[in-house]
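As you look at this complex, bear in mind that one protein chain is not there, while each of the others sits in place.
Chain IDs A, B and C follow the sequence of writing; residue 1 opens each chain.
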Amino acid sequence: MTLAPAALLPLPVAIPLVICATLLATAHLLPGRIPDILALLAALAVAVLSAVIAVHAADGPLVYWFGGWEPRDGVHLGIGFSVDAASGWIAAFIGLLYALTFVFAWGFFDRTHGHFHILMLLFLAAMVGFCFTRDMFNLFVWFEVMSVAAFALTAYHLAESSLAGAINFTVVNSLAGFLMLGGIGLIYAQTGTLDYDGMAAAIAQTGRSPVVAGAFCLVAAALMIKGSIVPFQFWLADAHAVAPSPVSVIFSGSMVSLGLFGLAKVSAVVFGGSDQVQGALPVLLIGLGSATALLGGWMALLQRHLKRMLAFSTISHAGIMLTGLGALSAGGTGGMLVYVVGHGLVKGALFMIAGILLATQASIDEIALRGLGRGIWPAGIAMGLAGLLLCGLPIGILDQGTRLVQGGLSQQGHGIALAATAIGAALTGAAVLRAAGRIFLGLGPDPGDEAGAPSADEREKANRPLWLMLAPCCALLAVDVALPAGPIAHALPRAVSAFMRRPEAGMLAEGPGWLPWVSVAAALLGAGYGLFRKRLPAFVVRPVSASQSAPTRALEILHSGLIGDYAVWLAVGVAVIAAVLAMV
Amino acid sequence: MSAATNVLPYAVAAWLFGIGLYGIATSRNFIHLVGCLGVCQSATYVLLLGLGYRWGSIAPIFYDHPPGTPAVDPVMQALVLTDIVVGATLTALLLVLTVQAYKRGGSLNPEKLRPMRAGGKSGQSQGSSQVSDGGRQAS
Amino acid sequence: MSPRIRVALLALSGLILLPCAASVIAGLPAFGSKIALYGARINAITPEARHVANMVSAINFDLRGLDTLGEEFMLLAAITGTVVLLRGHRGEGLTGRAMRRPGRAVIPRSEATVLACRIAGPLTCLFGLYVVLHATVTPGGGFQGGVILASGTLLIYLGEGYSGWRDAIHSHWLDALEGGGALVFALCGLVPMLTGAAFMQNILPLGTLRDLFSGGLMLVENLGVAMAVTGGFTQLFLEFMEETRQAEEPDEPGEESA
Partner (left out) sequence: MSVILPLLFLLTAISGSAVVLVRDPVRQVFAIAINGLVLTILFDALQAPDVALSELAVGSAAVPLLFLVALMAVRTQPPGAES
């Protein structure tokens, strides 16, 4: 038993938990650097163990029953973990992201008796548990642990905007938790079990049932709130913009996409047998995903507060991932899984650059920082590269994910969604490149619409040498560029078939090769327009600014920061999902 | 048992969630808002325990009754227990955030206390009132 | 959005959701007609398999122990977060001793209050211990008992006053209690693995049904939860109380003597 690879499954969750309980119990006894070291080791252990599990899961999912409660007579009595290769690799990626974040934050939180590390390790354990579990209520538990750790981390700076952002985040995500629990209650009453496979079997036998549809509506809404899909996206910009930069790395790099990962798993595995749900999914996911990709990209372009800009870019990319899911094909889902990793790597690196600027230049405002980045040009190179990767420069794993998503979309004939993914990526890339040009090259002395965007002064402790902060950032980008495309493309079809519990498809289709280049060109054009507006002839500038000012103002009004508005949008979103489900 | 009794618990759960959401949407005081969130949560308790109940059954504790006596669903009760812990932790965290936000922003009204706004109080002008980790050390 | 638009939009989505909710409710089994297979199955086999009378405790500590592990650490996250957020501006060094505001009169408590709290405090703690220890036989368990125990320490606050409370209870001990309890629970999962069993497999002798010491490993886990919850909630109360002591202005009548 101990030698079987399946016996490893509890460890990536248990190790961070044990270490964080130990840290808390001995908090006041430990000398300064011990929490840093222990946290780093724990994250590395999680990454290595998850990778080992993923390798062993290549031939089929590994299953583990907690407490030895294996199913008896077809009834699932206990909680199980079931890890396919894709889930294992995602967990390994999360462990790596945490390890590099701990390096990035080395000594940053040394006055808090390891409390920061305790919260981060809990966050890590919850994410891994979320990836591995095969029990619906257990999924909810990890969802909530993740949320509670995130709420506290968001407000860490204790400034007015970070507290208000944290309150919005907490209220909206708590409502998400309640919706999810309600959905779990319904599906449990209907199927009499909490195990994914048990539920799937029961749902497949039920046929069309309003209870199943209602349960899916509630659970999907909850996971979309976590994944910041329109119209649930409002909390994200408030929270990610104000969290400390190491925390934002985790939020944008893994928490948001994990919500969509959960949605992919639940809709493919649990609700795979419900024709009603499967019929509604393309409409719902393609529609909402495209809207999210465009809105997030547009909002990103309008920002001057760097972390807020990156937050909106995360929203846009979450939309792209959702469209990949909406293709309902092996290619789309596989692309989405690869995209999660690639996006996490690039976005994590970008938030680290924002943290570097906060620490070295004591500002996060694009316009205030103009030209101030010249002294730290290596960060500028990293930011330029990350911006190009973000909009689709055809190298690296993010590009591979993009192509697969676009391949899935074009195969299913979703032309509009295909355009939305290209435009969304181009807009976010343009925003990042414009900021990089302004900060590190001193271009663009005359800001356009972004000058009217919200901003706030912020500083982060400048107690770390530049190389220590830059090294994990470059490591993330290097991993993104260097991960070999060939083996991934080779292993993906099998991994996706295990993930979706479907028969294996052949090689996955890739999108048209010119599309990423179009995105890159559009991003460069957009960034150039933002930086050289003054030098362009008036007949170009005037219609552009005239046509964008009205929608810009409307969008700013929508993102009001008022929790009451967000609650209403939440109800609207649930109503939209319910209406689509009812009409199928 | 009438038809109304058959659906009453579920209707009450839906009602509680709805009115809690209405309270959140219209609340003008963050502490009041946290209370409304608790009402939304009590909807989940009512739904889950309602789904786990069976007429004429005992509590799932076989102390006074021998094992085998028909009992209600213990799984739902275990889920609600976890849910109550979630509720308590969320309430505590939100109240802390509210108290701290009140100290910084001087108001409990969501309209006045907003995250980063273009024309808002926490815009450019605020200067050194932002407390960063470094600032915290000095204080 | 103005409040009126907001309510209108909410009403509109409510209107859309109403028929959907109605059809879901109509599709559910009638209230009180049946329970799920999973629960019925647990009721049928657990008393024999685990020798415990309380099914809810059996689920929380054995069948679905992993959920409780997650829940325990959720509590730990929330309390750590609360401490970080409340102490952030107060400074860590000040938390060790009672803060007394100069110029703030200590209003003496009435004899009756002190006496009542001195009687009620230990009684509450005793009841909490009873609830903790009878987890596997009667309603209650580590969580409920832990909250009651923490409330018992609050009665010390009412009886002995703030500084008495701070003298009696140290923040570090509470951290140790909370973290230690969580650690005990997590180790209850890992230690069985060393013997070749599954994570959190109940490998201890199970005792006899309806006996105080029935349930094997569940008793240890229950104790861990009780420790973590007692430490956690006491810490929570302590930090919240500290918050009211920060006043710049003279005291609020009734606060000290409450």
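The rule we apply is simple: a contact is a pair of C-beta atoms (placed from the backbone, for glycine too) under 8 Å apart; a residue touches a chain by one contact, two chains touch by 3 or more.
This structure is a prediction, so every number in the text was calculated from the model and none was measured.
Among the displayed chains, contact with the absent chain in the complete complex occurs for B, C.
Residue in contact with the omitted chain (choice from C:G141, C:G159, C:G181 or C:G224): C:G141. For chain B, the list of residues touching the undisplayed chain reads 1, 4-5, 8-9, 12, 15-16, 19-20, 22-23, 28-29, 31-32, 34-36, 38-39, 42-43, 45-46, 49-50, 52-53, 55, 57-61, 71-72, 77, 80-81, 84-85, 87-88, 91-92, 95, 98-99, 102-108, 129, 131. One chain is missing from the display, and on chain C it is touched by residues 32, 54, 56-57, 89, 131, 139-141, 143-144, 147-148, 150-151, 154, 233, 236-237, 240-241, 243-244, 246-249, 251-252, 255.
One rule holds in what follows: only the chains that are shown with their structure count from here on.
The mean-CA centres of chain B and chain C are about 16 angstrom from one another, to the nearest whole unit. The set of chain C residues touching two or more other chains comprises 3, 6, 10, 14, 21, 26, 28-29, 36, 38, 42, 64, 67, 71, 74, 77-78, 81-82, 85, 88-89. Residues of chain A found to touch two or more other chains are 111, 137, 141, 144, 148, 151-152, 155-156, 158, 186, 188-189, 194, 560, 562, 564-565, 567-568, 571.
Residue ranges on chain A touching chain C, taken from their complex, read 1-2, 7, 10, 14, 17-18, 20-28, 64-69, 72, 75-79, 111-113, 115-116, 118-119, 122, 125-126, 129, 137-138, 141-142, 144-145, 148-149, 151-153, 155-156, 158, 186, 188-194, 209-211, 213-214, 217, 560, 562, 564-565, 567-568, 571-572, 574-575, 578-579, 581-582. For chain B in complex with chain A, the residues that touch the partner chain are 13, 17, 21, 24-27, 30, 33, 37, 40-41, 43-44, 47-48, 51, 75-76, 79, 82-83, 86, 89-90, 93-94, 97-98, 100-101, 104-105, 110-111, 113-118, 120-124, 126-137. Within the complex formed with chain B, the residues of chain C that make contact are 3, 6-7, 10, 14, 21, 25-26, 28-36, 38-40, 42-44, 47-48, 53-56, 58-60, 64, 67-68, 71, 74-75, 77-79, 81-82, 85-86, 88-89, 91, 137-139, 143, 209-210, 236, 240, 243.
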